[in-house]
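One protein chain is absent from this view; the other protein chains keep their places.
Order of writing sets the labels: A, B and C. Residues in every chain begin at 1.
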Amino acid sequence: MKLRTAVLGATGYAGFDLAKLLLRHPKVAEPLFLARGTEAAGQTLESFYPEIGGAKSYPLVPFSWELLAGRGIEVLFLATPHELSRELVPEALAKGIRVVDLSGAWRLKNSGHRAVYGFTDQDAALAAKLDAEAVYGLPELHREEIRGARLVANPGCYATSVICALTPLVRAGLVNRQCGVICDCKSGVSGAGKKPMQKTHFVEAADNLSAYSVFGHRHTGEILEQAGLNDDELVFTPHLLPIPRGILSTIYITLDHAATADGVESILREFYADAQWVRVYGHGKLPQIQYSLRTNYCDVGFQMSPDGKRLIVVSCLDNLMKGAAGQALQNLNVMQGWSEKEGF
Amino acid sequence: MKLRTAVLGATGYAGFDLAKLLLRHPKVAEPLFLARGTEAAGQTLESFYPEIGGAKSYPLVPFSWELLAGRGIEVLFLATPHELSRELVPEALAKGIRVVDLSGAWRLKNSGHRAVYGFTDQDAALAAKLDAEAVYGLPELHREEIRGARLVANPGCYATSVICALTPLVRAGLVNRQCGVICDCKSGVSGAGKKPMQKTHFVEAADNLSAYSVFGHRHTGEILEQAGLNDDELVFTPHLLPIPRGILSTIYITLDHAATADGVESILREFYADAQWVRVYGHGKLPQIQYSLRTNYCDVGFQMSPDGKRLIVVSCLDNLMKGAAGQALQNLNVMQGWSEKEGF
Amino acid sequence: MKLRTAVLGATGYAGFDLAKLLLRHPKVAEPLFLARGTEAAGQTLESFYPEIGGAKSYPLVPFSWELLAGRGIEVLFLATPHELSRELVPEALAKGIRVVDLSGAWRLKNSGHRAVYGFTDQDAALAAKLDAEAVYGLPELHREEIRGARLVANPGCYATSVICALTPLVRAGLVNRQCGVICDCKSGVSGAGKKPMQKTHFVEAADNLSAYSVFGHRHTGEILEQAGLNDDELVFTPHLLPIPRGILSTIYITLDHAATADGVESILREFYADAQWVRVYGHGKLPQIQYSLRTNYCDVGFQMSPDGKRLIVVSCLDNLMKGAAGQALQNLNVMQGWSEKEGF
Partner (left out) sequence: MKLRTAVLGATGYAGFDLAKLLLRHPKVAEPLFLARGTEAAGQTLESFYPEIGGAKSYPLVPFSWELLAGRGIEVLFLATPHELSRELVPEALAKGIRVVDLSGAWRLKNSGHRAVYGFTDQDAALAAKLDAEAVYGLPELHREEIRGARLVANPGCYATSVICALTPLVRAGLVNRQCGVICDCKSGVSGAGKKPMQKTHFVEAADNLSAYSVFGHRHTGEILEQAGLNDDELVFTPHLLPIPRGILSTIYITLDHAATADGVESILREFYADAQWVRVYGHGKLPQIQYSLRTNYCDVGFQMSPDGKRLIVVSCLDNLMKGAAGQALQNLNVMQGWSEKEGF
């Protein structure tokens, strides 16, 4: 029998990409698309995204725990604001529903890092317990824990891009922490969400580039925790690119000790030997945003400075795929013991 | 002494382009930038558009008739919603201030056409008088009337593009009215205004094209009245182009009687012999959007069908320049008896 | 056993999209990717398109009839210039290999229309025989003939878009032929091919729009023949859109006799009742380019003028999918008696 899932937030960009993926997945039944509050209930998913219109209709049904129980939902995907996710997850787990949460609500282990979100949990003790229990949903780092997890915190888009590039090198001891790691990251506009804002207006975003959230982006904590760096060892600067989707991160590493390009390539290749969704490029071959667009790949390439003292790592992914919906599906595959490529 | 002007609505796209033009105009004093309501007063123009920041600051001051009188404002530019323009113009004229209105409020002579705006004038008789008095601000058609006008109704962007291409040919009797004229028009996103909407969100507008307001766009009336066509003799279809600015109109004419390419070119060249801001292209050379971008030109080119029975006219302009702010400045130049190229 | 196919021209845009589709098709073996001349032989497909790189490599092997025979190739896809296709097809058929040709070489039945290509066939009699035999590969019009065809002439991208919108209405007798049908079509830049040219340079194509091949585009003949119009009953104007892919056609029809929106909708829905890859929209709901992007759908919507005298039909598709590679795969599915949705 096919797996029964529900998606809350399918009208957002990440939620909709997830909806499309789930609708194609051979082992998943047609998901229940949920609407919360009065906003979208009664409407259909195809009224927001006519591209999936045609023979079938996909109604948005009002969220209720009774409905989830009645439909026997086994896995709930939350593509919701983090406050809402913070509110719904305890109840979902209590009812025996596994959750893949695409928001930032449950990603951080360090309470200092978590402070940027300003959570106001109703039951602080339970929240703290779930903070500890939640598994950071990057299968390349936490495959085993995801398998049995009740709550998977799907990583941030920028964070995935940086962590995939950086972690193998940090673990191999290559990174000089004194100089710190510089992560200059560029993301397409869908990363800013579907709600229209001045900065996402076509006229302001097109033919433009801007840095934002300098020294203060929420994904910083995730990167530090997962890559294994201290707070002052990383600089992460996001930029808004005039493209609909895609992230490219240029990561600058001062090497801690002498290394060869071959050595670095080996470290990356070994680390990702079993990974289905990370592609390591040979030395000097750098990924571009187009290469991973509309796929679930995170592409990692690098180049060493002629003097062997520095490393530039370039990492690309599609922020709505490996950076959000694709990763959520990959997590589902891991949780269910399916092939990680299933449904892609 | 330099001319004293004021601009209401300088924070919108057309208003801002007008502000920049006026600030460079050698015969115009630094304009007064007005804010209405509490919205923007106290802010500066450069806080909305940092590109004009630098040595000087341009404060937005609260609109009041006293202020206009105190500063001796001679010409008021309204880059405002048409309802507001409808409200302010009678008072401005009563106070002896000439107005160039960039909205659709005063463009239409035919009350049937005007119905689409649904005006609710406080003083209907006065409004009717001003509807009659207002001069349609296309200098290529109404240069003499603009010169003495108290109220210049600056044309719509699409309308300018179509009227410039069509009017000489209609007047020359070339147009077969039975089959009608088809105007397939495409505009950049700034034409939809600065306020963020779903359709102007970068992710929805980029990599896309859509027709809108089919058989129902407000500029239709202007085109009919100015080009001299009856209601059922024109089809005008706007499309939203994934570019910040620029309009290209492809206009399909069935010829009423045999004509030669040379003949058509002569008609156009003669019509625009004195025009400073319309460029007529030779037969078979068609303008592109880039050619007139950031200029005040309306470019008109055409191609005749091999059988001599049809004509395709392509007309391009910058919707914020000849389609709005540039035309407003051109109108000012005409009103003041200055060269039409002054300040460009 | 899986079907054995080969692709000549897989490094072009349409050829590459076809390669990706064939590689995913469950009933097709990994295709043979052919290179002709010395150009690309020895290189790999992933060296041109790193996005398909990863675990596998896809070598480009030099084209030879011996190789095709040795590998038991059953279907050959030609994504080649029309001259080359004109040269290769007679030989392929003689060797018992079925061909789906993506060029314009075999699409036209009317020798007058064919003149624009200026073919110089070595064996004119055989070429004439094959011109007659070739089936125009639009399954929505020629499903039965495609099934048994040896040579399928895959339609042009613009042509598909216009024919799908127009044919049902012409056949229903709705179209006033005197005024003619106006087809204002806009295509993304991939339609111009992969070879760099001045007009496809990013700086010239971006922030721009231009009409081209006015009264002289090669797809005109296809449209006339398939939609069933005479030469002077159609105007087709292509425009170059600043987007990578996608076509939107705005089609203007003067109605021959009174009709209702419901009536028109019925005509379209009945015509496409069995079509898997054409989506008919309800009256007043118009497709946009984004809706069919990266799918094989041709979307058709329409709006009637308030006076019931005119019809605007908007048709959208992805020029590399339903306009080229996707249609080729759909044709393959029909030729093999598979579901038309197989492999998508």
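Operating definition for what follows: a residue touches a chain if its C-beta (ideal position, glycine included) is under 8 Å from a C-beta of that chain, and two chains touch if they have at least 3 such contacts.
Every value quoted in this text rests on a predicted model; they were computed, and no experiment measured them.
Enquirer: Decide which residue listed in A:Arg36, A:Arg143 or A:Arg310 touches the omitted chain of the complex.
Expert: Going through A:Arg36, A:Arg143 or A:Arg310 one by one, A:Arg310 is the residue touching the chain not shown.
Enquirer: Looking at B:Gly37, B:Gly54, B:Gly118 or B:Gly337, which residue reaches the missing chain?
Expert: B:Gly54
Enquirer: Where the complex has a chain not shown, which of A:Thr80, A:Asn154, A:Thr167 or A:Thr237 is the residue touching it?
Expert: Here the residue in touch with the unshown chain is A:Thr237.
Enquirer: Which residue from A:Ser57, A:Ser111 or A:Asn208 sits in contact with the chain not drawn here?
Expert: Counting the whole complex, the residue in contact with the absent chain is A:Asn208.
Enquirer: At which residues does chain C meet the chain that is not included here?
Expert: 13, 189-190, 194, 196-198, 200-203, 205-207, 242-245
Enquirer: Across the whole complex, list the residues on chain B that are touched by the chain not included here.
Expert: Touching the missing chain: residues 50-51, 53-54, 207, 279, 285, 287-288, 290-295, 297.
Enquirer: What is the set of chain A residues that contact the non-displayed chain in the whole complex?
Expert: Residues of chain A in contact with the hidden chain: 178-180, 182, 184, 186, 204, 206-211, 214-215, 232, 235, 237, 239, 241-246, 248, 250, 252, 254, 286, 288-290, 293, 303-307, 309-310, 312, 314.
We take it that only the chains that are shown with their structure count from here on.
Enquirer: Measuring centre to centre, with centres taken as mean CA positions, what chain is farthest from chain A?
Expert: Following the centroid criterion, the farthest chain would be B.
Enquirer: Per-chain C-alpha centres versus the global one: which chain is nearest?
Expert: Taking the mean of all protein C-alpha atoms as reference, the closest chain is C.
Enquirer: Counting in whole Å, what is the centre-to-centre distance of chain A and chain B, each centre being its mean C-alpha position?
Expert: Their C-alpha centroids are separated by 46 Å.
Enquirer: Using the average of all C-alpha atoms in each chain as its centre, how far is it in Å between chain B and chain C?
Expert: 40
Enquirer: Counting in whole Å, what is the centre-to-centre distance of chain A and chain C, each centre being its mean C-alpha position?
Expert: Distance between chain centres: 37 Å.
Enquirer: Could you pull out the residues of chain C that touch at least 2 other chains?
Expert: Expected reply: 207, 288, 290, 293.
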